[in-house]
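With one protein chain withheld, the remaining protein chains of the complex are depicted in position.
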Amino acid sequence: MERREFLKAAAGTAAAAACGVYALRVLTAKGMEGLGGEEPPAGRRWGMLVDLAKCREGCTVCLDACRSENNVAFFGDPRIDIHWIRKVAVRKQVGGRTEEKEVLLLCNHCDEPPCAQVCPVQATYKRHDGIVIVDQHRCIGCRYCMIACPYSARYFNFRDHEDWPNREHARRSHGVAESCNLCAHRLDRGRKPACVEACEALGPAALAVGDLNDPGDPVAKAVATRSVKRLKEDLGTRPKVYYEGL
Amino acid sequence: MSDPDAPPRPARGRRLLVAVLAAAVVLPLAATVLAHAFSTPEIPFLERPEGRCLEGTPFVLENAAWMRFHHWEFLRWLREEAVRYGRRGVLTLNKCRECHPSRAAFCDRCHDSTSLTPDCFGCHYYP
Partner (left out) sequence: MEVTFGRIEQPSARYRLAMIVFAAMALAGLSATLVAAKEGLALTGMTNRVPWGLQIVMAVYYIGLSAGSLVISGLYGVFGKSDYKPFARIAVYVAMVFLIAGLLSILTDQGRMDRVFVEPFVYFNLRSMFSINPSLYLERRRTTKVVATLAFGWAFCVHSGTGAIFGFGSRVLYESPLLPASFVAAAMASGCAFMILLIVGLFRATRRPLDADLVVWLGRFLAVCILVVVYFLFMENAYRVYVVELRSAAMFYLFGGFHSVLFWFGLVLVGLLVPMFLLFWRRTGRDLRWILVASALVVFGVLCERYVIVLPGLLHPQEILPGMEIVKSPVEEGVVAYGGSIVEVLQALGVFGVVALLFLFGLRTFKLLPSEARSTRAAP
């Protein structure tokens, strides 16, 4: 009897707490415009185009821009270093001849993201505009998403790090997972991701982001008309990072 | 809990042990509770800049008390809006910093006196 009453009381408290949170949400939901926060236009679907033919060999400008924009940890230990975007050199056999080139690898912002499917607390999720992002306030650090990502695009904060180049933006504590989020905080405010901006400033403009749902968008046009590839399309993850000249 | 059929247990030493352990847990708690019950709580004076908080927004505050007790819910709501729905306004933790530049004077005093250690500042810059 006692136990049942206790359970009842506990359930009641929990329900009341939940109502409180939602009440706040309802009460304040209207006021967002005044804060300068706008409902982002519906129906956008961000995608990225990487033009490897334009990408300069040995150049690391976009990588550095990403690191200093997003405070990405670097320890100098390849086992635990974090690279939201990384550059790898590959060797490929083309008609009996070996070809070497460099490829940029980053989170592909899959339309069917396995990482988000497995996350036990929905810390990793796909936003309405297609960006796959980790809610660092919620991640419990189980690392299941790292197991599930077929592109090894996820990294874990094995340690705290001291560098904090961009003080306006958050860094991460140890114990959470992270990956490229397409600079969602910039896109939401109408700016381009740091890597894209840096590459454009440098000249080659090998990177571009755009709304794949907008037929007039240059990236969407390129994807529709030129010969682009995605990584491991056979898996059905439907990546939104397109490569030209892979 | 005790079973009537069970043979009597060798109890003396054990009971003493349990009593000591229970006292070790209960007494400090009771002392703290009593101490607080008979003292007037001291709400630390927080730095108050000129002007009203959130001037020009629907949240403009007439009294600071609302913010004092609800800022965490408010911030958490802003956070959910920004992180999960992409609705980012000008109001962020960075914005708080403009009027309240010192974390020690603004946040920590109250958090310290209420023994709260919020998780914000490991990742968000607030000097």
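As written, the chain order gives the labels A and B, with residue 1 at the start of each chain.
Going forward, a contact is a pair of C-beta atoms (placed from the backbone, for glycine too) under 8 Å apart; a residue touches a chain by one contact, two chains touch by 3 or more.
Treat the numbers as computed from the prediction; the structure is a model and nothing was measured.
Undergrad: Touching the absent chain in the whole complex: find that residue among A:55, A:107 or A:123.
TA: Touches the omitted chain: A:123.
Undergrad: Considering the whole complex rather than only what is displayed, give the residues of chain A touching the chain that is not shown.
TA: Chain A touches the chain not shown through residues 78-83, 86-93, 100, 103, 105, 114, 117-123, 138-144, 146-152, 154-160, 173-177, 231-232, 235, 246.
Here, only the chains that are shown with their structure count from here on.
Undergrad: What is the distance in Å between the mean C-alpha positions of chain A and chain B?
TA: Once rounded, the distance between the two centres reads 32 Å.
Undergrad: Where on chain A is chain B touching in the complex?
TA: 21, 24-25, 28, 30-32, 34-40, 125, 127-129, 133, 135-137, 160, 164, 167-168, 170-173, 184-185, 188-189
Undergrad: With touch defined as at the start, can you tell me which chain B residues reach chain A in the complex?
TA: 56-59, 73-74, 77, 79, 81-91, 94, 119, 122-125
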